[in-house]
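For this view, one protein chain was removed and the others were kept in their places.
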Amino acid sequence: MSGHERFLTLDPQHDTFPKLVRDNARAMPDRIAIREKDYGIWQAYTWRDYFDRGRRIALGLASLGFARGDKVAVVGDNRPELYWAVLATQCLGGVPVPLYQDASEKELAYVVDHAEARFAVVEDQEQVDKLLAIKAQCPRLEWIVYDDGRGLRAYSEPCLLSLAELEERGEKFAVGHPAVFEAELARGRAEDIAVICYTSGTTGMPKGAMLTHRNLLVMARVATEREGLRPDDEALAYLPMAWVGDHMISYAQAIATGFTINCPESAATVLHDLKEIGPTYFFAPPRIWENLLTTVMIRVEDAAWPKRRLVRFFLELAQDLERQRLAGQPVSSWRRLLAPLGGLLVYGPLRDNLGMRRIRLAYTAGEAIGPEIFVFFRALGINLKQLYGMTEASVFVSVQKDGDVRLDTVGTPMPLVDIKISEQGEVLFRSPGVFPGYYKNPEATAQTLDDGWIRSGDAGFLDAAGHLKIIDRARDVGRLAGGTLFAPKYLENKLKFSPYVKEAVTIGQDRPYVAALVNIDLGAVGNWAERRGIAYTSYTDLSQKPEVYDLIEQEVRRVNESLLEDEVLRGAQIRRFLILHKELDPDDEEITRTRKVRRGHIARKYAALIEALYGDRDRVQVEAQVTYEDGRTGTIRADVAVRDVPAAGAGR
Amino acid sequence: MIEFLRSLVLPFADMVSSPTFFVEVLVGGIAAGLMYSLVALGFVLIFKASGVFNFAQGVMVLFAALTLVGLMERGMPVPVALALTVAVMIALAFAIERVVLRPLVNQEHIILFMATIGLNFFLEGLGEQLWGSNVKRLDIGIPDESFSVAGVLLNKLELSAALTAAVLVTVLAVFFQRTRIGRALRAVADDHEAALSIGIPLKTIWVIVWSVAGIVAIAAGVMWGAKSGVQFSLSLVALKALPVLILGGFESVPGAIVGGLIIGVGEKVAEVYWGPLVGGAIENWFAYVLALAFLLFRPQGLFGERIIERV
Partner (left out) sequence: MTEASGPLLSVEDISVRFGALMALSRVSVEVHRREILAIIGPNGAGKTTLLNVVSGFYHPYEGRIRFEGRDRTSLKPPDVAELGIARTFQNVALFRGMSVLDNIMTGRLLKMGGHFLLDAVWYGPARRQELAHRAAVERIIDFLEIQAIRKTPAGRLPYGLQKRVELARALAAEPKLLLLDEPMAGMNVEEKEDMCRFILDVNSEFGTTIALIEHDMGVVMDISDRVVVLDYGRKIADGPPEQVRKDQAVLDAYLGVAHD
C-alpha cells in the first residue's frame, strides 16, 4: 500500500483539470494534445491550443452570464471542440454533463431537465434539432451552442449560437473583463464537482453520478502509475463522451498524464482510423472486441483456402497456448517452437491490420467478456486485460496486473481501493474515487453508498490470491425449473464468440430448459450468404433463411459442446432457439446505449416469441414496433422460425 | 526416383556455379518479358478505356510492322518511315472511333468485342492487300550481334529492344497511372453514359487510347519483326500476351509489366535449366501453365481488384 498515499495530497495550485491543462500548456506548449481526422487529414492541436480554445470558449460562456455551478450539456461525437467545452465549463467552476449523442429526444429531455442545464454545447444540426425540440420541456435551458453549422443557416432561433460566434463574444468580453478568466480558474477547488455522468442503467431512469476533481484526478494518477502510462502514449477517443470510461481516459488521464488523444473522423470510420493511428493505449467494451473479432473472421473467410488454413491453424495454436499459459499449465515444446513462425506469418500481420501493432495496454470493461474473445486477442500478443470498474468509483476498482492475468478473474484491487464481500455475496468497495452521490437523488445515493462503501450490485468473491472474481449481475444468475444453475450472460458471451452472432438473449429462469433469441451480424452473415450465392433482400429476409438457421444451429451446438466441460453448467444447454427478425436497438429500448441487454423489456416485448420457444410450433407470427432515428415509429411484421437443438453429450 | 529429384534440384547448383551464364539467361528473359509486356499493354489500355478485349491487337502489331517495312522498301529512311507509320496508326485510331466505336456507344461489351473481331479480319486483309503476304525482313540498322560486359554475353538487338520497351512502358505507366487521364479512362470503361454526363469527352479518350495502342503495336512489331521477320505469325505474339494479362490483371498497367517479366524470365530459366528434364520446349507451354495456376488461385490477377459482386 505504501507510496500511493502521496497521490491523496493535492497541491492547491494544481488540483483541478483546468489548472492542469494550464500547466501542460506551459510545460509542453507544442506537444500534441488532440488529433482529429477532418476532411481526410489528421489535424493536430497542441496543449497550447487546448488551453487557449478552452479559455476562449469559457470567456464566451462568461459573456452569456455563466455562473459558478451552472451545468452545460455536451452532446456529440468525440470532437476536440467538445472536450474544450468541457474544459471551458470547468474553468468557470461549472459542471459539464456529457450526453449520449444517439440519445432520443425523450432521454435527452429527461437528463437536460434533471441536470438543470443552462447551456448546451453540441456538435451539429442533428443535436441542435433534438435540443430545440425539447427546449420547451427544459425551462432552464437558455443557450444552444453548436460547432458545425451545416444546415443551420436558415435557423433563426435566438437561443442558437455558433461556437465561433461564442468565442468572438468572449474576446470582446475579455476586453472589458481582463481578469475574470484567471480569477475563476483560480477559484476552482479539488472538491468541486468536475462532471456529472448519467448512467443509463438497465432499469429505471438515468441517475447522474457526480464526480469531483479529486475523485478523477487521484484515480487517474493511481492508474497511470500502476499501469505505466506515459506522455508519449496515444489513445483513441471514440467511446461516447457520456460514458465515464471516455471521460476518464480521453479527458482526465490524458490531461493528468499528458498523452495524446485521437478523435476519429466519424463513428463509421473508427476501425479504419484505429489502423492509421495505431494507439498504444486502448479501451473498449466487450462489444467492440467482438466486432473486431468479426471483421478478422470475415477477412479470414474471404481468403483463398491455403491462406485460410494457415491462418486458422496458427490462430488455434495461439489460443491453445494462451489458454495453457493463463491456466498456468506447462506448454509443450514443439508448439512453443512454432509460435514465432505464427508471429511472423499470422499474428504480426493481424495485429497490424487491426491497428494494434503498438498497443502496450488494452482494457476490456463495462461487462464480462467472453473467454474465447479474451483469449483470442491475448493470443495475438495484445496485452488485453480485464478491468472492473464503475462510474460511481471514477472507473477503476480492480485491474489485472501485467503478467498476472487470469481468464476468470478481473484482477486485483487498484492501489488505494479496498474491496470486501458482503454477507449476501455482493462486492463492496471504497476508494478515493468514490463519488459524493447522485445529483438530486438522495434515495439512490443512500442505496448505493453505505458509510463510504459502494454496493456494486454484482455477486463475486476474492480468491486466495486476492483476485476479484465476478459471477454475474447478482440478480441475473438463475435456476431452471429443475433447479439446475443457469448463467445467462455466460451463455450469451459464448454465443457471441461466433462472428455470425451479434447479440443473444438466453432465457431459462423457472423454465424447463434454456432457450435463446439470437441476433445475427448483418456484415458477417451477409458476407457468408453472398459467398454461397444466397440472395436476400433485407435483414429480416436474411435472418429467416433456413441456411442461416443451419449456420446458427452449428454455433449453438458448439456452445452446448463446450458446456460439457463445466460440471455445474452442463445441465443448462440451449435446447431451442430462434433468430430475431430485427436488430436489437437502443432506440427501441431493447439494449442500453452502452449495449447491455435490457432483459425485462425484451421479455415483455417478445413475450409471444418466448412462449413459442417453450411451445411446440416451429413458426410464430410476430409484430414489432421500430423507432426511426427521427422518433417516428413503424411496425415490422414477420414470420419467425423456431428451431430445436439436441443436447450435446446425450449420445455418449 | 532419387535420380529424378536430383535432376530437379541440380539446376540450382548450376546457377550458382556459373553465375555469368545465369545472368545471360536472366537478361534474355527480361528482354523477352518486356516485349510481352508491350503487347499486353496494348490490350490493357483498350480494356481499361472501353471494357473490351481487343481481339485485333495482334493484327495491329502485324499491320504496324507491315506498314513500316512497306514504307522502307519504298526507299524511305527509317525515321521518316517510322513517323509515317505513327501517323498511319493515329489515323487508324480516328477511323476506328468514327466507324466502329461511335455507333456502338453504350452497347454490351460483347458486341464491342465482336466488332474487334471484325476489325481483326479487316486489318489482316488490308495489310495483305497493301503490302503483300510474303515474309519480309526488317532491318532497322541495329545488328543482331553480341558483345560482352564483365564476361556476360549480350545481344545488341535484344538489348536495344529491351531498352526501348522499358522506356515506353515507363512513360505509359506514368501517363496512365499518375495523370487524371487514367481516372477518365476507367470512368469511360465503367459507364459511358455517366462519363458523358460529367463531361468526359468520350471520343477524345477513345482516340487517345487507340492511338497509344497503335504506337505500342508499332514498337512491338518492330522488335519482334527485327528478330524473326515480318510475317503473319507476328500477329500470334498476341497469344503470349494472354497469360501475361491473366497474371497481371486485365486492368493494371503495372500488372502487365510485372506479368510480362515473370513470364519472360520464368520461361527462359525453366527452358534452359529444366528443359532437358522433360525433353525441352518448356518455353512453349510454361506461360499457359502458370496462367492456369493463377486462374485457380487468384483469378483477379496480381494487381486486379477482388471480384465480388453484390447479389
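Chains: A and B, in written order; residue numbering restarts at 1 for each.
FYI, contacts are C-beta pairs under 8 Å (C-beta built on N, C-alpha and C of every residue); 3 or more make two chains touch, one makes a residue touch a chain.
Just so you know, these numbers come straight off a predicted model, no measurement behind them.
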Contact with the hidden chain (one of A:6, A:150 or A:617): A:150
Residue among B:16, B:150, B:198 or B:296 touching the omitted chain: B:198
Sites on chain A contacted by the missing partner chain, in the whole complex: 37-41, 150-151, 153-154, 265-266, 268-269, 272, 628-630, 632, 634
Contacts of chain B with the absent chain, listed as residue ranges: 171, 174-175, 178-181, 183-184, 186-187, 189-191, 193-202, 204, 208, 251, 305, 308-310
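Keep in mind that, in the parts below, only the chains that are shown with their structure count from here on.
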Whole-Å gap between the CA centroids of chain A and chain B: 56
